[in-house]
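Only one protein chain is missing; all other protein chains are in place.
Order as written gives the chain letters A and B; numbering starts at 1 within each chain.
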Amino acid sequence: MKESTDTRYVYTISRIRVIEQKMLSPAMLERMIEAGTPEEALKVLHDAGYGYAGEGYSVGDYERLLSEEQEKVYRLLMETVPDTREFDFLIIKNDYHNLKVCLKAEFSDQAVEDAYLLSPSLVPGKQLMDLLRERNFSGLPAPMAESAAESIEAFTKMQDPQVIDLILDKAHYGHMLMLSDGLGSEFVSKLVNALVDLTNLKMLLRAKLIKKPRGFLESLLIEGGSFDKEFYHKLFELGYDQIASACVDTEYYRLLTESINALKLSGSLAGFEKLCDNYLVDVLKTVKYAIFGIEPLVAYYLAKELEIKNVRIIMVGKINGLAQYAIRERLRETYV
Amino acid sequence: MEFFSEQLVGTVLAVIGAAFAFIIPGIGSSKAVGAAGQSAAGVLSEDPTKFVSVMVLEALPSTQAIYGFVIAFLIVGKIVVGEALDFGSGLILFLAGLPMGIVGYVSALWQGRVSISGINMVAKQGGGMIQGVILALMVEMFAILALIVSFQIIGKA
Partner (left out) sequence: MDNILNVNPTRMEMTKLKKRLAVARRGHKLLKDKRDELMKIFLDVVRRNKELREQVEELLTKAHQSFLVARAVMSVPVVEEALMFPKQTVELSVETANLMSVTVPRFSYATAVAQTDDADSALGWDIFPYGFATTSGDLDASMQILASALPLMLELAESEKTAQLLAEEIEKTRRRVNALEHVLIPQLTETIHYITMKLEENERGNITRLMKVKDMMLEQTYRYRERM
């Protein structure tokens, strides 16, 4: 991979190298798993610097704690990088989520609850709500506005809430590909491509698992990524074993073989999803020692996202009294 | 060449050599120390206790500019006021500036990278300063060699 020589980010990168030390190591995650109560697990998080100082968090607040933690990372990036627009591709996910929430709430006559909205986002959730109510899309980025209009039209025609998600998911990945291509970073392109590929594979396996017709796959698949739609349609017709062997020339062969074995054992895609995250961590680790460019920042942001996912797995497991081995089995690899 | 008299060509060449020997590594060192400085500030804003380590590492790429300064000084020292250098000596002095200029620039940039890596290493583990300095000094060697070569060439003028 071509290394970046863009020195604009050295300050933030070095800062992140210090902060990275506080990321949860496998040993700390293990401590959380072995904690007797959710409170003890939360204390490990607190010791690791989660949350804002001076605020008390109870076990029930862990979801707020986690979202604040992600916001902290984003805020650090925003405060220290010269061009904040470059990180848009990381957060538009939240915008599309908020868009879905607002549309679904409107169509089903519900109030939008703040707790359902995600931040950080390009357009703050509240503002998005007002814009949608007035059907004023001019304040939104073009792909978002187009997809919002499209999903409103599709919903009015079909009265099916799923189409909202389907259209917006596609638009989200399309938008993300567009933004990340604009960065001209080989690493980011590879990462986003991998995200698209793995999401497509996940949706393909899920559609197959719930025995959907081939036409349904068409409405799921995201354009872009390493493969064309034909390839996925071909895979869809194959048995699980052949899916892996059909991907023998791709980067995902090992991942698919392992996860299809797990799928056959448990009937669940949990194994696949875990391996996908591990694959992404491996991609992120390739820039662990980079000193220039946007890459380490992107890697840190996403690594933190995965760390938070791990913490959530443990907290949900602890609160619901899941066995330790069951929690351990689901944990993703860590970045540090 | 109406402007310059024939005798001045040698002197002008020597001055250009001196300027080259300083300006180019100077630019390199500035860039490298500048980037390393940002990196150091990044570390310090999270962990002020690492000041000494990151400061040493930040300062390392500045040596190329110092060597360039030495060479430029020596070259300028060869020019005697009121006495024109002959074309041959002027050319030699000009060429003497090149190794320091080019190698100094390149090594400053790369040493800057090693320094930043070293700073990041210090950021990760407290005691990594010595290793970082040693790694950066590996690059320093080429600047020193260039300094010696340039020095030797000046001696032949």
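By our rule, a residue touches a chain if its C-beta (ideal position, glycine included) is under 8 Å from a C-beta of that chain, and two chains touch if they have at least 3 such contacts.
Note that this is a predicted model, so its numbers are computed, not measured.
Participant: Can you list the shown chains that the hidden chain touches?
Facilitator: A
Participant: Which residue, A:E20, A:D169, A:D197 or A:E307, contacts the hidden chain when the whole complex is considered?
Facilitator: A:D169
Participant: Of the residues listed, A:L118, A:L280 or A:V298, which one is in contact with the missing chain?
Facilitator: Reading the full complex, the residue touching the unseen chain is A:L118.
Participant: Touching the absent chain: which residues on chain A qualify?
Facilitator: 63, 66-67, 93, 97, 100-101, 104-105, 107-108, 110, 113, 115-118, 157-166, 168-170, 172-173, 199, 202-203, 205-207, 209-210, 212-213, 215-216, 218-220, 222, 267-270, 272-273, 309, 312-313, 316-317, 320, 322, 330
The criterion applied here is as follows: only the chains that are shown with their structure count from here on.
Participant: Need the CA-centroid distance for the pair chain A / chain B, whole Å please.
Facilitator: 46
Participant: Which bits of chain B are touching chain A when the two form their complex?
Facilitator: 31, 35-36, 38-43, 45-47, 113, 116-117, 119-120, 123-124
Participant: Could you list, by residue number, the parts of chain A that touch chain B in their complex?
Facilitator: Contacts found on chain A: 7, 10-21, 80, 289, 291-292.
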